[in-house]
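Sharing a structure below in structure tokens format, with a few things to ask.
Here the complex is missing a single protein chain, while all its other protein chains stay put.
Right, chain A next:
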Amino acid sequence: MTSPTVPLRLFVNGDRHEIQVEPRKTLADALREDCGLTGTHLGCEHGVCGACTILVDGKPARACLMFAVQCEGMSIRTVEGLAPDDETLHPLQQAFWDNHGLQCGFCTPGFLMLAAGVLEENPEPTEEELVEALSSNLCRCTGYQNILKATQCAAEAMRE
């Protein structure tokens, strides 16, 4: 029943990954299993929770709703590529830490990537715009208040 695999080239966080996947394999599974990037989490596998949100060619996307083979040659960014180095956090990561924007941390990579995509497109969103955009992901621990606050702080830091 296993279907034949096809070769695939993914550019993730600037690294080239030459992998072999079944055409039915989701991008999320390919990132996690074939590229070893388990920071992209799966919370529902039908596009609702947003834990698997990544940036595909700069735009937020649900990695569970894409097949890996759809992303041949595209530029993908995951949470592992957000921080510039081991000593420094990305302003969003720093703001989530400073503002207690996470508890269990399972939804966090998805929120970070969603917020990164949103802020890169619109560096000065209104609170209403942010709430609208961030409402596409689910968090079960924080009640969202600190996620909003953290994203606003990060937006400010990123503008400076």
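Note that in this section contacts are C-beta pairs under 8 Å (C-beta built on N, C-alpha and C of every residue); 3 or more make two chains touch, one makes a residue touch a chain; residues count from 1.
Here, contacts and distances are computed from a predicted model.
The protein name that UniProt records for the chain not on display, among "Xanthine dehydrogenase", "RNA polymerase sigma-70 factor (ECF subfamily)", "ABC transporter permease subunit" or "Phenylacetic acid catabolic", is "Xanthine dehydrogenase".
Within the whole complex, the absent chain has one touching residue among A:6, A:19, A:48 or A:69, and that is A:48. Check A:19, A:69, A:141 or A:157 against the missing chain and you find that the one touching it is A:141. For chain A, the list of residues touching the undisplayed chain reads 1-2, 22, 24-25, 32-33, 37-46, 48-49, 51, 78-80, 82-83, 89, 93, 96-98, 100, 102-109, 112, 131-132, 134-148.
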